[in-house]
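Only one protein chain is missing from this complex, and each of the others stays in its spot.
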Amino acid sequence: MQLRLGDIVDSLGGQLHGDRSLAIDGLAPLESAGPGQLSFLSNPKYQSQLAASRAGCVIVSPAMRDAALARGAAIVADDPYLYFARLTQLWKSRRPSAAAPAVHPSAVVDPEAVVDPTARIGPLCVVERGARIGAGTVLKSSVNVGEDCVIGDRCILHPGVVIGADGFGFAPREGEWEKIEQLGAVRIGNDVEIGANTCIDRGALADTVIEDGVKLDNLIQVGHNVRIGRHTAIAGCAGIAGSANIGAYCTVGGSAGIVGHLTIADHVHISAFTLVMRSILKPGHYTGVFPIDENSAWEKNAASLKQLHSLRDRVRALEKK
Amino acid sequence: MQLRLGDIVDSLGGQLHGDRSLAIDGLAPLESAGPGQLSFLSNPKYQSQLAASRAGCVIVSPAMRDAALARGAAIVADDPYLYFARLTQLWKSRRPSAAAPAVHPSAVVDPEAVVDPTARIGPLCVVERGARIGAGTVLKSSVNVGEDCVIGDRCILHPGVVIGADGFGFAPREGEWEKIEQLGAVRIGNDVEIGANTCIDRGALADTVIEDGVKLDNLIQVGHNVRIGRHTAIAGCAGIAGSANIGAYCTVGGSAGIVGHLTIADHVHISAFTLVMRSILKPGHYTGVFPIDENSAWEKNAASLKQLHSLRDRVRALEKK
Partner (left out) sequence: MQLRLGDIVDSLGGQLHGDRSLAIDGLAPLESAGPGQLSFLSNPKYQSQLAASRAGCVIVSPAMRDAALARGAAIVADDPYLYFARLTQLWKSRRPSAAAPAVHPSAVVDPEAVVDPTARIGPLCVVERGARIGAGTVLKSSVNVGEDCVIGDRCILHPGVVIGADGFGFAPREGEWEKIEQLGAVRIGNDVEIGANTCIDRGALADTVIEDGVKLDNLIQVGHNVRIGRHTAIAGCAGIAGSANIGAYCTVGGSAGIVGHLTIADHVHISAFTLVMRSILKPGHYTGVFPIDENSAWEKNAASLKQLHSLRDRVRALEKK
C-alpha cells in the first residue's frame, strides 16, 4: 500500500515542501525511516536526529521548517504529533479491510439487546439482554457486555473486556459474607476506548459511569459505582476501587491505585505505582513510589525506615540539648 | 417491578412501622432515594442524611428507630446492612429471568466433565475433561475451567475467569528455562465467588485450594499450590504467589501482593498496595505503602530516603558527642 505526499496533504492539510508525487509506503521513527517512509519530529529534543534521518519526508512544526528543508522534503504542521496521529488514521483507513459482518456469527447476542446497525460485534463476543451498543462502536473479539449495560457511539472495546460483572459487594454475617446483589449497570459515553482484559463492574444500586472520551488501557479494574470524568486517561494495570469519583482531564499512571469512596478533582495527574488514599481536590501532579535501588542498599534503608518515627524523636531530643 | 413493604417483611423479617401496602419500585442510597424507593442506614455517621432523605421507607437499627420514625416509614432490623444485602437478593430473585438453559449451546463442555444438572454454564465457556461443577454453581460467559479442576456448590464465576492454567514453574538450565509440567489441579469449595478475569493456577504436584466462602474480586492472580482459607476476601488486582498459605477470615486489599511459600494466620488484614514479604503469624492489620504527596515534595523525600541509613548513622554520631 502506498500514498503520495500530495494525497496526504490534500486529506490532512499542512504545507508540503517537496514533490507531491513522491510515493510513501510506510511510517517510521526518524532513526529507522528509509527514503520510502514518512516520519515526524514532535519533540525538539530529538532535533539532532533530524539531520541524520533518511526519511523520504518529515512532518515538522513551523519552528523546525528550515532545519527540515535543509535535509529534504517536509510537511509543516502546527502540531506534528497530532498530524502524525491523523496520518495513522488515514493509513489504517486505506488498508484493505476484512469484510466484517456487523455481528460475527460466532457472537452470542441476546435478542433483547439493542445493537446499532453500524456497530461491529466481533467473534465470540457476548452481549446480554438489555445491553445497548451505540453507532460506530466496535467490540473486538471475546468482549463481554452484561445485562442492561450501555455503550455509547464510536467506542472501541478490545479483546477480553468485561463490562458489567457484579461489583464486589458483601455484608459481613458472623465472619462470613452475604452477597449484595448488584442491581445497577454500567453506562459508557461516546468515544471511549477500553483496553484488553479490562473490567468495569456494574453498580450496586445506581450505575457505574464512564464519561465521553475516556481512554482505558489494558488490565484495569474499575469497581462498582465509580465515575470517571470525560477525557481522563488511565494506564495499564491500574485499580479503581468502588465509588471513587474521578474528575475530567485527569491522567492515572500504570499500576496506580485509587481507594474507594473518594473524590479526585479535574486535571489531577497521578504517577504510576502511586496509591491515592485520600481525596485530591487541587489539580496537580501527585506521586508516592518507593525509589528503586540496589537490593543491598534498599535493605538497609528499608530497615531504617521502620525506625524513622523514633529517629525523628531522637533528632528532636538532640535539638533540645 | 414492585414489592410491597408487607411482602418484604414477610420474606425477610424485621419490624415494619408503616403501611404494609406501600409499593416499592427500587432501592437507593439515602441521599438519592425518592418516595417509591427503600433505603437503609447502617453507619451511624450518616445519621444526618436520615432526616433529609425522601425515601419511602428506611431500614434502621433499633437505636435509630425513633429518628427514623420521625421522618416516615421504617423497617427496624438488628443489622440493617445485612438486611439490605438480603433485600437485594430478594429483589434480584423477583426480576423476570432470562430462560437460561443449563448449559448454553455455545459452551464447550468436554463429555468427560461432570456438570451438576442444577449448575448453569454460560455462553462461550470451556469446561475441560475431568472437571466437576457443583450444584447451583453459575459460570457466567467466557469462563475457562481446566482439566480435573473441581468447583463446589453455589459458586459464581464471572466472565473471563481462568481456573487451572499451568502454574509458573521452570527449572533453570544453563540460563534457559525447562518447563515443570503442572500435574496438580484446582479445588474450589462451596459458596466461592470469583471476579472477572481472575486466574487461579493448577498445582505443580498437589492441588491449589480455595476453601468455602472465599470471595475474590476481579483481575486477581493466584499462583500454583496456594491455599486460601475459608471466608477470606481479596480485592481486585491482588497477586498471590505460589505456595502461599493464607488463613481463614482474612482480608487482602486491592493490588496487594503476597510472596510465595509463606504463611498468613487467620484474621489477618492486609492493606491495599502492601507487599507481604514474610509470614504473618499474629492476627492484626498490616500496611506498607509509600504515602502520596505532591510530586515535588515526593522527589525530595524519595531522594532523602536513599540516604536514610547513613542519616541514621549521622544521628547516632551526634548522640555520642
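We call the chains A and B, going by the order they appear; numbering starts again at 1 in every chain.
Here, a residue touches a chain if its C-beta (ideal position, glycine included) is under 8 Å from a C-beta of that chain, and two chains touch if they have at least 3 such contacts.
All of these numbers come straight from a predicted model, not from anything done at the bench.
Of the options B:Q15, B:T118 or B:S304, the residue whose C-beta touches the omitted chain is B:S304.
In the complete assembly, the contact with the undisplayed chain comes from B:S271, out of B:T88, B:T208, B:T232 or B:S271. Residues of chain A that touch the chain left out of view are 26-29, 32, 79, 81-82, 84-86, 88-89, 91-92, 98, 104, 106, 122-124, 140-142, 156, 158-160, 193, 195-197, 213, 215, 217-219, 231, 233, 235-237, 249, 254-255, 272-273, 289-295, 298-299, 302-303, 305-309, 311-312, 315, 318-319.
By the touch rule set out above, chain B reaches the unshown chain at residues 106, 108, 110, 112, 124, 126, 128-129, 142, 144, 146, 160, 162, 165-166, 168-173, 175-183, 197, 199, 201, 204-206, 219, 221, 223, 237, 239, 241, 255, 257, 259, 270-271, 274-278, 284-291, 293, 297, 300-301, 303-305, 307-308, 311, 314-315, 318.
Here, only the chains that are shown with their structure count from here on.
Work out the mean CA point of chain A and of chain B, and you get 26 Å between them.
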